[in-house]
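Note that this complex is displayed minus one protein chain, with the remaining chains in position.
Up next is chain A:
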């Protein structure tokens, strides 16, 4: 799968719009904030040819390739299918249709219908079937067209997959990967716009990861497939078409990212922004704006792994900055940020100079109208303003 996918062409019209929006949101909102677009500074690395502040910069341009998240996921799948004959992928439209979001493009041609399997639209059934295959020793990758549909199958994920190892006293492992796009997309309204991170993150026996960049996507998905436990991979539809640089190391087929380790995406000393998935990019944009406007250096932590969560990285950062905001797009109650704030009370109370804060999705079923939808989820402007307010700058 070395050929670049012309992803935009493959997407539906609706999705293309969403993709375009996600590419440019950062810049637009910064512009509206500052009234001085030129004040956006390029990130620390002058060698970078990328001007999008949501895009991660790397130290060396040598051997770096630009990958969309979709390509990174596709490469991860292809490499793991290649490496282990017990790995197979099943889900709705993964084979002949090349994936509803084209993540599995080309896999059917390469690995055949025995290993790249179109299922009927029966989430509960095929999730259960995949769990059974895993119990019997295979390593299934189960694609949900979106995690919204996986609610039909959540019993199989939790009761059949996550709990069996413990219930059996450790004699029955279940090596399975569940993946698909999570969180809100653009203009798809309430039933297709939910973030399930907190749901799965609360279940002992599961591991849960949520990639942001292309490197995250590839490294975490490969680690998920190799991990002997049930792993939930929460991707983001709005990120699929977004490009990120991939280091030479990440392009290799042995690249995996260990679970439970967060990544400091931006080093800072004044405030810690802990985030995951698409909100990481928004935090980076807001951080640049904070720097530009107030000279504030925000540290941005990309959690990568939700369960287990790298609490140590957050504590270390808060020790340094004294301020903490958790940023995510799930519903506020009992969510990922709630968990991070609870942890801050237990492990970071003494280091905090201000009460830890959270920025989340609003407590509403996602509305369809664009303006209302925008009010339902965090954006760069909101993160910027909240941080500034907390720091009283």
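Going forward, a residue touches a chain if its C-beta (ideal position, glycine included) is under 8 Å from a C-beta of that chain, and two chains touch if they have at least 3 such contacts; residues count from 1.
Keep in mind that, in the parts below, contacts and distances are computed from a predicted model.
A.B. asks: From the names "U6 snRNA-associated Sm-like protein LSm8", "E2 ubiquitin-conjugating enzyme", "Pyruvate dehydrogenase E1 component subunit alpha" or "Large ribosomal subunit protein mL44", which one matches the UniProt record for the unseen chain?
C.D. replies: Per the UniProt record, the undisplayed chain of the complex is "Pyruvate dehydrogenase E1 component subunit alpha".
A.B. asks: Among A:126, A:178 or A:244, which one is in touch with the chain left out?
C.D. replies: Of the listed residues, the one touching the omitted chain is A:126.
A.B. asks: Out of A:159, A:247 or A:354, which residue would touch the omitted chain in the full complex?
C.D. replies: That would be A:159, which touches the missing chain.
A.B. asks: Take the complete complex as the reference. Which residues in chain A touch the chain that isn't displayed?
C.D. replies: Within chain A, the residues touching the omitted chain are 88, 114, 117, 119-120, 122, 124-138, 140, 155-156, 159-160, 164-173, 204-205, 207, 227-229, 259-260, 307-308, 346-347.
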